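See below for the structure under consideration.
Let's turn to chain A:
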Amino acid sequence: MISIDLILFFIASSLVVGGGFLVVTVKNIVYAAFALLVAMLGTAGIFLLAFADFLALVQILIYGGAVVVVILFALMLTRLEDFKGLTDNSQKPLAVLVSLTVLTIMLYAIVATAMPTSQGDAISMIDLGVSLFQDWAIPFEVASLVLLVALIGAVVLVRQDEEGR
Partner candidate 1 sequence: MDLFLVNNLIWMLPLICVFAFLIIALFSQYIPTQGAIVSIGSIGIAFLIFIFVLIDFVNGGLLPIHSSFTWIDLGEWQISWGLLIDRISIVMIGLITFVAFLVQIYSVGYMKGDSRFGWYFAVHSLFAAAMLLLVLSDNLLLLYFAWELVGLGSYLLIGFWYEKKSAAEAAKKAFVTTRIGDVGLLIGIIILFKASGTFDISSIIHVAQEGGISNDVIFWSSLLIFLGAMGKSAQFPLHVWLPDAMEGPTPVSALIHAATMVAAGIYLVGRMFPLFELGPGILTIISIVGIVTFILAGAIALVMTDIKRVLAYSTISHLGLMMLSLGSFGAPAAFFHLVIHGFSKALLFLGAGSVMHGMHDQTEVELMGGLRKKMPITSITFLIGTLSLAGIVPLSGFFSKDEILISIWEYNPWFFPVTLFGVFLSSLYMIRLYCLIFLSSARSDYSEKAHESPRIMTYPLIILSVLAVFSGLLAFPSPITEWQGFAAFIDDHHKFHMVPWITAVSIVVAFSGAFLGWVIYGARKIEITAISKPFKFIYQLVSRKFLFDEIYSWIATKIVFTFARWLTVFDRVIVNDTGIDGVGNSTKKSADRLKYFQSGYLYNYSLVMVIGLFLMAIIWWVIE
Partner candidate 2 sequence: MIELFNESSLLALIIFPLIGVVLLMLIPSQYQDVIKYSSLTISSVVSLISLLVYFSFDHSIQGYQFLYTYSWLDIPGAWGDGAGAISLDLGIDGIAALMVLLTGIVMFTGTIVSWSIKEDLKDFFILYFLLLSGVFGVFVSLDMFFFFFFYELSVLPMYLLIGKWGSSSKFPTFARTKEYSAMKLTLVLVAGSVLIWVAIIAIFIQSNLGTFNILEIEEVISENLSTNFQKIAVPLLMIGVGILAGLWPFHTWSPDGHVSAPSGVSMVHAGVLMKLGAFGIIRIGMFLLPEGAQFWMPLLIVLGAVIVIYGAISAMGQTDFKYVIGYSSVSHMGYVLMGIATLHYLGLTGAVLQMFSHGVMTALFFAVVGMIYERTHTRDSLVLQGLAKKMTVTTILFGIAGLTSLGLPGLSGFVAELLIFMGIFQSYGFGGIILGSFAVVGAAITAIYILRLIAKAFFGPVSSEWEDLTDSNLRERFAASILVFTILLIGLWPYPFVEVIKHGVGPILSGIVGAI
């Protein structure tokens, strides 16, 4: 019996898989970036289907907005000639082999250890907020520190040296 959410799931997952496939195969890097965006949006859809509304929003905002944009900026700051006609490196056949093997193992593992499933509940954003800011307040603050440090680190790394080198 194919339910409506299963159909939605397949649509979203085809977005994810298709986007992901394009990311790792296309030759033009800008296209790859947009394919990544597609995959991220698909993931947001998956989140929605798993009752994680807030996460879906976050996913769109951070990945769809920030991450892809940052990557595009990075592309703009680097050399443009290489963008089209990307080639893969010499161990491509091995890579194919290894990833297929890993995929097989994982799929086998999934099938072999079939999990019982039960229907989940919707989580209200209020609960999530309460949990985040009460139970997990300290890790949350620490995470913000991590971000801050990453920010500073990024700035320091890309800053022009004083001699202008």
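Regarding candidate selection, all candidates are chains of the complex that A comes from, given by their letters.
Note that a contact is a pair of C-beta atoms (placed from the backbone, for glycine too) under 8 Å apart; a residue touches a chain by one contact, two chains touch by 3 or more; residues count from 1.
Note that this is a predicted model, so its numbers are computed, not measured.
S.K.: Taking the stated C-beta criterion, I'd like to know which one of 1 or 2 contacts chain A in the complex.
M.R.: 1
S.K.: Okay, in this complex, where on chain A does candidate 1 touch?
M.R.: 89, 91, 94-95, 98, 101-102, 105
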